[in-house]
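Subset of chains shown; positions unchanged.
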Amino acid sequence: MNVQLDNQGRLRHFLTTEGLPRPLLEQILDTAESFTGVIGKSVKKVPLLRGRTVINLFFEPSTRTRTTFELAATRLSADVLNINVAVSSQSKGESLLDMLRNLEAMQCDAFVVRHADSGTAEFIARHAQPGISVLNAGDGRHAHPTQAMLDMFTIRQHKGSFEPLRVAIVGDILHSRVARSQIHALNGLGAGEVRVIAPRTLLPRDVETLGVRVFHDMQSGLRDVDVVMMLRLQRERMTGALLPSEGEYFRLYGLTEEKLAVAHPEAIIMHPGPINRGVEMNSAVADGPRSVILQQVTNGVAVRMALMSMLLGRPGSGEDA
Amino acid sequence: MNVQLDNQGRLRHFLTTEGLPRPLLEQILDTAESFTGVIGKSVKKVPLLRGRTVINLFFEPSTRTRTTFELAATRLSADVLNINVAVSSQSKGESLLDMLRNLEAMQCDAFVVRHADSGTAEFIARHAQPGISVLNAGDGRHAHPTQAMLDMFTIRQHKGSFEPLRVAIVGDILHSRVARSQIHALNGLGAGEVRVIAPRTLLPRDVETLGVRVFHDMQSGLRDVDVVMMLRLQRERMTGALLPSEGEYFRLYGLTEEKLAVAHPEAIIMHPGPINRGVEMNSAVADGPRSVILQQVTNGVAVRMALMSMLLGRPGSGEDA
């Protein structure tokens, strides 16, 4: 049984896009749609989660992701507590499970978890008390499912339906939790064709089994695609043997208007941010008319509001936890 | 005159459990009782302190204690400001009193103070403006009175009344602000017998004058006790001459089911957390049926809500401060 779903098939935690039924993925997008109205207004607030407590439990610093979760919870009127674990209880030698039990005992309703180790969010979800929901804000190389869902939302906003789409994910697939979550979400939503474009050193072994077509050059990989999803390159990879220089990487895989010439004329360009300009893409593309990168950020708040409201907004959730 | 009370004997600051009249200690427990309903609900919030400002003034980091105070204030609808003084004004050479005057001038209603030096919370209370209340969140080796009151609340929850109880406090009494506050609270509430169990090196001189019976071994100290309150062991003590090895400490003073055999069969086990498993107690005890350790955490929020509401919720408090 999937730990993410309750016995009526409703979302109970949000840990990964892998294996989620298509209607549920679509429900997330539809719910996010309903919140885009809220955040465009002057009073960007609904009382849906008033009196509920959301704990941002970040074992890995990430101002950007933490900020969007905090905004999402705040705009649902929840109370938010930020706990940066690197500088707190772990220094006292407290185990993850003891920390979890303690925070639960303070009667919180949800944990937003970010951790450098794959599987931590699921570990916490498996051990959490019945009334508590866990949202994965990124675990190791495993998954970053809210990022993937905001990407899906942005694609649907621009393209309507997923079936006819050719989507290319470009860059360091090997180390990317974002890519894994995107691939599962795209396939779950019935995207026509999911491609990955990367050098062999940056691809996981047996990547085809994820349901993607593999390309090693941009010329063939970008041909006729409707969506180009660039990945962020961790600069520390440069110093290892995995990558040539930044200049060489940009020459081969950096997105430019020239390389985009083979894509569909209305292809949209995405990036999870922050962009390394001149590495993953140049500024002409990043700031060009086909870039939807800032819309992704805006949609990130709506999608996280949607997930929190689905997890916490049910009658009876959070009670007697 | 006790700085904690106003001239009508009502609580004005909460600095120590020492010398508090029994009716006032009981009023704190009764008020906390009334808040346990609030925090068990889905909407864990009452508007009692709306528009009031509580400042967490932490000169010593403590995520756990800070978090429970922040939750307590938030659930009373107060606004909370966290100031980590280690990294702020003190680096500019500002004196404690100047900092206090400045925060007061911003019209706050309460300070929650944590400091490595004994007496700091009282110092601040003595110098605070009339409308402002101070809550001691731990000062040096002196006192940690909210911890003691949540312990008392938990004991009363399980045992009803204090008179017939034998209570043992086990561990490093010498360095423990928690132990001092527990002893004063237990005696103030009329507990039948308060014991301390510790090696001679970890007991203050003349500890008997606090109103406790002293034991140096668990076998005799735990006999027939109704409540066992374990203290957290600071691991840095291990490196000094005060303690043998962790293994030796656990052998002599670590709580196990075997050592508990001499206690009352319905004895409850308490710990202020975080537990050093395998040092103060083993997991069989920590997670066993007699452990009320997580209930202590839950009660910590209710007790802090109670104290804040008693200090700040009076008509007229906080005005024209």
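Chains: A and B, in written order; residue numbering restarts at 1 for each.
The definition used in the following text is that a contact is a pair of C-beta atoms (placed from the backbone, for glycine too) under 8 Å apart; a residue touches a chain by one contact, two chains touch by 3 or more.
Just so we're clear, the structure is a prediction, and the values are computed from it rather than from any experiment.
Chemist: Given 2 placed copies of the single sequence, give me the total number of copies for the whole complex.
Modeler: Number of identical chains in the whole complex: 3.
One rule holds for everything that comes next: only the chains that are shown with their structure count from here on.
Chemist: I need the rotation angle between the copies subunit A and subunit B from a CA superposition, between 0 and 180°, in steps of 5.
Modeler: About 120 degrees, rounded to the nearest 5.
Chemist: Provide the C-alpha centroid distance between subunit A and subunit B, rounded to the nearest whole angstrom.
Modeler: Going by mean C-alpha positions, subunit A sits 41 Å from subunit B.
Chemist: Within the complex, which stretch of subunit A touches subunit B?
Modeler: My answer: residues 50-53, 79, 81, 83, 87-89, 92-95, 98-99, 101-107, 316-320.
Chemist: Given the complex with subunit A, which residues does subunit B contribute to the contact?
Modeler: 39-45, 61, 63-64, 67-68, 70-71, 74-75, 235, 273-277, 294-295, 297-298, 300-301
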